[in-house]
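A protein chain is absent from this complex, but the other protein chains hold their places.
Up next, chain A:
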């Protein structure tokens, strides 16, 4: 999967906006989008929120988890725990990037939020690398990791599968007699 595909999936998440125009209810295939009234907040998917923001038709309200104190707490929890703590949001990395690139004037303390989210991401990816490393060296058969987001899984997927493939090839070459012939790669 490409990171841009993950971002595309993340754009379906709902975010609160405050429009400045009038429009009746929209009936889209993915669902209904409520009537737009100026000054009244409502939830819309991120793709629509960004489009409206770029056309200066709305103001974006930052999601609840995008707050400096909450993110600081989460960062501390993440650093202290050995396993993964629940992420702020299933698509926290993509949403941070999208919202801070296009709507940073509506989000207070945007720079600090960017740093905090990056810190959380770095800690989690470090844990993931360690875990993948021990999985390969100890030649485990299966592992279970909770609370991973799709972006993190996508980051490690290519490397992990390739290395497991290589390990399998190396192992099967060490035992020439019991080789089952060339098997298909995953």
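As a working rule, contacts are C-beta pairs under 8 Å (C-beta built on N, C-alpha and C of every residue); 3 or more make two chains touch, one makes a residue touch a chain; residues count from 1.
Here is the rule we use: contacts and distances are computed from a predicted model.
Asker: Which of "Bardet-Biedl syndrome 10", "CDC45 cell division cycle 45 homolog (S. cerevisiae)", "WD repeat-containing protein 46" or "Zinc finger CCCH domain-containing protein 40-like" is the UniProt protein name of the chain not shown?
Answerer: According to UniProt, the chain not displayed is called "CDC45 cell division cycle 45 homolog (S. cerevisiae)".
Asker: I'm checking contacts with the chain that's been left out. Which of A:86, A:108 or A:158 qualifies?
Answerer: Checking the options A:86, A:108 or A:158, the one contacting the hidden chain is A:108.
Asker: Of the residues listed, A:9, A:61 or A:100, which one is in contact with the missing chain?
Answerer: A:100
Asker: To test your reading of the contact rule: which positions on chain A touch the chain that is missing from view?
Answerer: Contacting residues on chain A, toward the hidden partner: 55-57, 100, 104-105, 107-111.
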